[in-house]
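First the structure, in the form of structure tokens, and then the observations on it.
Complex shown without one protein chain; remaining protein chains in place.
The first chain written gets the first letter, and so on, giving A, B and C; residue counts start at 1 in each chain.
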Amino acid sequence: MDGIRNFVIKEKDVPIIQSNEVLVKLKSVGICGSDVHYYKEGRIANFIVKGPLILGHEAAGEIVEVGKNVENLKVGDRVALEPGIPDRTCFYCKTGRYNLCPNIKFWATPPIDGVFTEYVAHPADFCFKIPSSVSYEEGSMFEPLSVGLWAVEKAGLRPEFKVGVLGSGTIGIMTLQSILSFGVIHVTAFDVFQPKLDIAKKLGAENTVSTKDSDSFRKYYDSFDVVFETAGNPLTTLETVNLVKPGGTIVLVGLTSTDRNSLNTNLLITKEVTLKGSFRYANMYPRAVELVSAGKIKLKELISRHFTLEQLKEAFEFTINNSDKVIKTMVNIE
Amino acid sequence: MDGIRNFVIKEKDVPIIQSNEVLVKLKSVGICGSDVHYYKEGRIANFIVKGPLILGHEAAGEIVEVGKNVENLKVGDRVALEPGIPDRTCFYCKTGRYNLCPNIKFWATPPIDGVFTEYVAHPADFCFKIPSSVSYEEGSMFEPLSVGLWAVEKAGLRPEFKVGVLGSGTIGIMTLQSILSFGVIHVTAFDVFQPKLDIAKKLGAENTVSTKDSDSFRKYYDSFDVVFETAGNPLTTLETVNLVKPGGTIVLVGLTSTDRNSLNTNLLITKEVTLKGSFRYANMYPRAVELVSAGKIKLKELISRHFTLEQLKEAFEFTINNSDKVIKTMVNIE
Amino acid sequence: MDGIRNFVIKEKDVPIIQSNEVLVKLKSVGICGSDVHYYKEGRIANFIVKGPLILGHEAAGEIVEVGKNVENLKVGDRVALEPGIPDRTCFYCKTGRYNLCPNIKFWATPPIDGVFTEYVAHPADFCFKIPSSVSYEEGSMFEPLSVGLWAVEKAGLRPEFKVGVLGSGTIGIMTLQSILSFGVIHVTAFDVFQPKLDIAKKLGAENTVSTKDSDSFRKYYDSFDVVFETAGNPLTTLETVNLVKPGGTIVLVGLTSTDRNSLNTNLLITKEVTLKGSFRYANMYPRAVELVSAGKIKLKELISRHFTLEQLKEAFEFTINNSDKVIKTMVNIE
Partner (left out) sequence: MDGIRNFVIKEKDVPIIQSNEVLVKLKSVGICGSDVHYYKEGRIANFIVKGPLILGHEAAGEIVEVGKNVENLKVGDRVALEPGIPDRTCFYCKTGRYNLCPNIKFWATPPIDGVFTEYVAHPADFCFKIPSSVSYEEGSMFEPLSVGLWAVEKAGLRPEFKVGVLGSGTIGIMTLQSILSFGVIHVTAFDVFQPKLDIAKKLGAENTVSTKDSDSFRKYYDSFDVVFETAGNPLTTLETVNLVKPGGTIVLVGLTSTDRNSLNTNLLITKEVTLKGSFRYANMYPRAVELVSAGKIKLKELISRHFTLEQLKEAFEFTINNSDKVIKTMVNIE
């Protein structure tokens, strides 16, 4: 990407790997909502694109070379790639919350290049083997799945809980399936677009609620033990405090276009709500491998269309022009 | 109280106790901020005074009669009184969060009468013995102390944490001392009034910050592992997300005059903050007894002036007219 | 029961209910291992039968009368009955751990009578409505299911965990299904009897291990994130520390015939294991209702044979004589 809505193809040397790294030939890379924001607007929240930047951070590929200290991987292994490499030495890393590492190098977050490219050198411990029953396309979707799993990790779910998920886009669907993977029986999915609700229903939501009508939330007030906000919308963010039961938990995942949003803090206090921000993830790829391998979480159903790396601009434009029904656009690299 | 800013004295029969109750002759009853709100405005948040109401819920007294099934208390015992009696059978009661009981009967919360009165019948297990070294006035302040202890209970404090307390009124000071009682070394107290900051300093705050200047918060951004909001002010509520470190915790205690307040939810997400509402308390009186008896928490220092029950109106007016420096107004009953 | 291995049938008045109670006509009562111990030996651990005692505490029935303060139940409701009534006022009750209440009245724990009888008066909040799709026999089994759910509640399970369950009797099978209900993929069941392992396999265990061979544990050393001990056997108790991974959790549920057992405490320390005792349960019936109603947990499969109340002695003898394969013996009351 070189300027807004402009892609340029460049030749780059194949990277040289360090002793703890592997060289990965990329196979499938999904387009994330943040990629689309950078492409369209050059920014998302406080992350701003200032020079040429390779987008793409949802990736899977094949190992073609291993560093000399790498023991658990070998050439030919098929791997899903975790895209953020923390410094491993700061307070956050050493206490197990490396997603908050201030020095993390996260693909396609300016100025770190992403992986709409052919090869990448990557630390072995951020590569996760996938079995042959899991495709590269599915492996690339472990990244948004990890966002959902992390949000759920924070929620302390129990099987009998009533759970609400606001938003049924990629992250909403990933969150929905993560909730179900913890054995939760009653999940209600909310969205403004019916095609997305249909997918939510198909993938296990007990109820779906169309939020076109602004009154649609009211009948669910005080209904949910846990509410997940994935829509990144000021209105749905505001409704979370109404929807949750006294003593319940809200997890905010979706960033909104404006920083400041209204919340009924009095109600949050008298209902004694716990509200948690959830940002990226830590240590969720092993869980993703297990759940997808066991068939407990379905990823193929989320792919709306497949493109090649040469069709990258086309893939982005398709995603933008079909935002009412596209869940995931996939780019395959040959 | 019979109408706004109007008190009437009425004769009432001495209550008849049940088998699990004791009869308490009240000795000291503090004036709470909520009492003042009812007196001045007839309401606080959604709690509205509709008929005559006895105010007062911060109380201590002497036991003058015990029910036949009461084993742990006897006539002459000096006790602090926990003012909210839950139903003991609902989900919240049975899971240890009786402060959220929907059927709780809480003194001086409409339409339940409070205890600016001579006698009250009370369940024995909501009466807590205080040693002779603790005065009735101090015992009555176990109630606001419990609010502070409960807020702190939610925060997972560690001794090395940097902690900020917004507001240095009664609840702010109680929260400050509760924080210190967990061994925390570095606590910064914020308030707009210097006399309140002076008390905070005297009672153990490492730093105090005057918030008269709207820029006073900026130098503490990203500084605190935990931030407590006790001021009940939209501005301080907004600043909590700026003040807390990534990965930190905010506890909201103070109700604001408006329900909806602005929060930077994007920052809350990318910093992965946990924000908890804290409402009243559960099971904090035993902790209050231990801490005050051991001299770890000081209560006498908070009393600004003493009145008698006959001077009740005067006591309320004094409190209203000196809001810049009054921490606690105490009413003693003879 | 009047002396060891002796039952006597007596006429009793139908109980009079209190205002917060309901009168229940009992329909199905299961025989628990503790009932069998009392019947055969007159004791279990420190609980000793000293006079005549009605056994039976796993029960479901129909409501035939409701007290005047009861709002959520009506005559004709089908209910599962939680058998232990705590005092509601002690420290344990008020902090949500009423299973530890020192004054709890638990059916068929000497000297409290149980419910191999026709009618019982019971507090409404310890009666849980079951839908018509759930039989009384299943409802009676919510009791041992709650034991399994409570053990699992303590374990902090995650879907990718490897979990081991030692013992595949009633509690083992209930624990196995409770684990699965949290979405866990890989569960290994251990028992000495093959018929019990067959049921474990049928109900969802990934692997089963016959422990007839004393070396059978060795290949699973350091294999499990969580180990549940339900067999109540000194050998399996000892093996828990070997089986669990470093950093893992052990939950002990099964009481052993001897009080003191060997544990490798050095290994427990260097592996930094958490070991938790689990006793009865608190607040698990609502979860049982949801899971069984949704078909997530199967109970019918556990019933080995059905008897009538008149055949009570026969039912106990059958249970004793078929201990290698009986999971649950059910007594129906007409």
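By our rule, contacts are C-beta pairs under 8 Å (C-beta built on N, C-alpha and C of every residue); 3 or more make two chains touch, one makes a residue touch a chain.
What you see is a predicted model, and the numbers here were worked out from it, not measured in a lab.
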{"item": "Full-complex contact with the absent chain, from C:Ser19, C:Asn69 or C:Asn261", "value": "C:Asn261"}
{"item": "Candidates A:Ser34, A:Asn283, A:Ser304 or A:Asn332 - the one touching the absent chain", "value": "A:Asn283"}
{"item": "Hidden partner chain, touching residue among B:Val14, B:Ile48, B:Val75 or B:Ile185", "value": "B:Ile185"}
{"item": "Touch with the omitted chain, as defined above, among C:Val14, C:Ile48 or C:Ile269", "value": "C:Ile269"}
{"item": "Hidden partner chain, touching residue among C:His37, C:Arg97, C:Lys201 or C:Lys313", "value": "C:Arg97"}
{"item": "Subunit B residues touching the omitted chain (full complex)", "value": "158-160, 180-183, 185, 286-287, 289-291, 294, 296"}
{"item": "Residues from subunit C at the interface with the omitted partner, ascending", "value": "45-46, 92, 97, 99-100, 102, 237-238, 246-247, 252-256, 259-279"}
{"item": "For subunit A, residues in touch with the removed chain", "value": "20, 88-91, 93-98, 123-125, 282-283, 286"}
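Here is the rule we go by: only the chains that are shown with their structure count from here on.
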{"item": "Between subunit B and subunit C, centroid-to-centroid distance (C-alpha), Å", "value": "42"}
{"item": "Subunit A and subunit C: spacing of chain centres that average the CA atoms, whole Å", "value": "41"}
{"item": "Interface hub residues of subunit C, defined as touching at least two other chains", "value": "286"}
